[in-house]
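Removed from the display is one protein chain of the complex; every other protein chain stays in position.
By letter and in written order, the chains are A and B; residue numbering begins at 1 in each of them.
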Amino acid sequence: MSNSRGTIGRRSLLLAAAAALAARGARGEEGIVDALGRLIALKAPAQRIVLGFNYEEYTAVAGPAGWDRVVGFSKALWSGWRPSIYARYLVPIPRLAELTDVGNTEDNNFSLERVLSLRPDLVVMAEWSFKVLAEPVRQLEALGIPVMVIDYNAEIPKRHVASTIALGKATGNAERARNLASLYTNKMADIARRVGDAVIRPKAYVELGQGGADTIGNTYWKGMWGRLLEFAGAENIAAGRLPGAGAWGPLNPEYVIAANPDAIFIAGSSWVGRPDAVLTGFGADIATTRARLAPYAKRQGWSELTAIRDGQLFAIEHGLCRALFDYTATYFIAKQLYPDRFSDIDPVAELRRYHEQFLPVKFEGCWMARLAPERA
Amino acid sequence: MSDTAAGPVAAWRAANLRRATLSLIGGALLLVSFSADVATGPAMLPISAVVRSLAGLGADPMLDAIVHNLRLPIALMAVVVGATLGVSGAIMQTVLNNPLASSYTLGISAGAGFGAALAILVGGELPLPENWAIPLAAFVFAGVACAIVGSVGRMRGATPELLILAGIACLFLFQALLSLLQFLASPEALQQIVFWLFGSLLRASMGKTAIVAGVLAVALPLLLKDAWRLTALKLGDERARALGVHVNGLRLRAFVVVSLLTGAAVAFVGTIGFIGLVAPHIARMMVGEDQRHMLPASAVFGALLLSLASLASKLIMPGTVFPIGIITALIGVPFFGWLVLTTGRVQ
Partner (left out) sequence: MILQARNVTVRYGSRIAVSDVYLEARPGEVLALLGANGSGKSSLMRALAALQAHSGTIAWDSGRASPGSIGYMPQDNGARAALTAFEVVLLGRMRTLGLRVGAADLAAAEAAMEEIGISDLAARRIGELSGGQRQMVLIAQVLAGNPRALLLDEPTSALDIAHQLHVLDLLRTATRQRGLTTIAILHDLNAAARFADRVALMTTGRLAGVGAPADILQPMTLEPTFDVHVAVDLGSDGHPVVLPLRARSL
């Protein structure tokens, strides 16, 4: 767990991503390679896409006009998981309301029949859907419909880049995609540079705030927030503590107290029908976010934690994770852990700039917040 | 009701003709249900297009893919699994002398559920693709449950009471183990396990359907060979023995066949309940207890029930597929109500 090894690992990943990016730029618009390295047989930009996930990324790459190429998507993953974000995007992209819902693998209602009836020329799905849809993928490819896998969940920079480039090429927005990918790579390199030689890595804990302070939410290790913590130069107390694939799961509360993290991040969102959930996102104002976050400080045994005593309890929008703009979340986390090294960085401003440049919705609301009011 | 004027044999022949007709009617209804099942689905295809595609005249590969690769296997699987569960239930009710018995009573499906959960949990480590590992594990552990109950039966005499006791013990054992697995499972695995336990026809394929159909095709003649002996069991063990039936052996033999049938059915579609319970009763009402008629009738009505359930699962919420295990459970409720109302009167 030595520092330098971690730094080298992170650095080389980013270098590889940058190299891949450059290489693609050099080759020009040739074959599409998806996040898993699969070659996609698509001659021209697709006209009838079934899109399975990562809708904000798609919008960033292809713009609102890009949705004209989409004929079906997994609606619940947007309107159900991030309702207030979906509502905002509905305004500049009214077509969303007309798109056919093909179901999703999380709810076990993915309908291949629905997909086929839309006569798509490209099906895009997240890696975690691809994993369980072996038979439908086989049938699609047998019918000559290419299946493209994108993966922002793994939080592997190379895959972030590959997914973005692939989406760009598939929709005829290769240049815009390259710009986005470069932005991401540069920002990540910046973070790596700033935390690179830190000797002591602060301990951090991240928990999903969907159920409120009375429920032990999931934490993350190999993927999503777990990886972002790594990039931000934190020591994730969940490392090595999650069973199975180690991606996500709840931690024993006793262990959290014993581990005594230096900073705690509660992932909130705009869930509907969850009266105790931590609220963040477009529709949240900082007062509401803080109000929902406050009960966490009063959790059993938490008052003695370093993080609570030092005022290092934060709320952060869960939708920032596994997305192209997750570097803003990484900035935020890194800034809380290494305030001196990131004194010139304003993560919220970074997010606002991203929205202004690439997304059709106005940036507002509370996306990242400290429980106690900011110190001067 | 009695054609006694014509003499017992003539009356019996007439009754058999009636029974055969009822079974044929059941078969005809099954055909209708099956056709409707193939014609329905989230893609809302026009019936004429479906018919053309089935006849091999389809010009649209996408439509053909929907009809042949998606709808046809599901509709066929419903028929085959329904028939299998119907026959299993019928044999179980006869062999255990209990109208509420089904192949689930003896813990066979609990064993299958445990096997599937185990495969889901450990799936990555096995050399088999998960698609086949899960059904195989389910089938194997259905067999383990059968072996446990069967060996108890061999050791202590295979009376219905003993088999039921051993079976319920087996049921509890596997349910406890299943709970343990669910506790140990990661959240994704847990979700998969729960979905499997729900039961679903959606992962059907022609290959899987052929396997279940094959098991049924082998098992049914085997059972029919013992048809009269099974009928004799209805009069009680003692009288059956007096007629020359080796009751214990028959029971164990039938039990092994039922385990095979149940294991095969459950392996691919998960635990779908109530078909094995309700179909034999309907068959009994229609054609009586002569097992030569009742077993095929149980198959027909079991297939009809599940085919109708499959159809209903697509119609209840147009565009999505309602979980079929819930629909079959809903069949069970009015059935039990009817049973309660009629049993009293028969006394």
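Just so it is clear, a contact is a pair of C-beta atoms (placed from the backbone, for glycine too) under 8 Å apart; a residue touches a chain by one contact, two chains touch by 3 or more.
Because the structure is predicted, anything quoted here is derived from the model rather than measured.
Visitor: Under the definition given at the start, what are the shown partners of the omitted chain?
Guide: The chain that is not shown touches these displayed chains: B.
Visitor: Which residue, B:Ser88, B:Gln192, B:Thr231 or B:Ser298, contacts the hidden chain when the whole complex is considered?
Guide: The missing chain is touched by B:Thr231.
Visitor: Using the touch definition up top, pick the residue from B:Leu100, B:Ala217 or B:Ala242 that touches the left-out chain.
Guide: B:Ala242
Visitor: So one chain is hidden, and I want to know which residue out of B:Ala11, B:Ala169 or B:Ile326 touches that hidden chain in the complete assembly.
Guide: B:Ala11
Visitor: Can you list, in ascending order, the chain B residues touching the missing chain?
Guide: Contacting residues on chain B, toward the hidden partner: 1-4, 7-9, 11-12, 15, 224-225, 227-229, 231-232, 234-236, 238-239, 241-245, 284, 288-290, 292, 346.
Throughout what follows, only the chains that are shown with their structure count from here on.
Visitor: Measuring centre to centre with CA averages, how many angstrom lie between chain A and chain B?
Guide: That gives a centre separation of 45 Å.
Visitor: Under the touch definition given earlier, write down the residues of chain B that touch chain A in their complex.
Guide: Residue positions touching the partner: 41-45, 61-62, 65-66, 69-71, 129, 131, 184-189, 191-192, 195, 200, 203, 205, 319-321.
Visitor: Where on chain A does chain B make contact in their complex?
Guide: Counting only chain A, the residues touching chain B are 101, 103, 106, 108-109, 111-114, 116-117, 119, 132, 134-135, 139, 142-143, 218, 242-245, 247-249.
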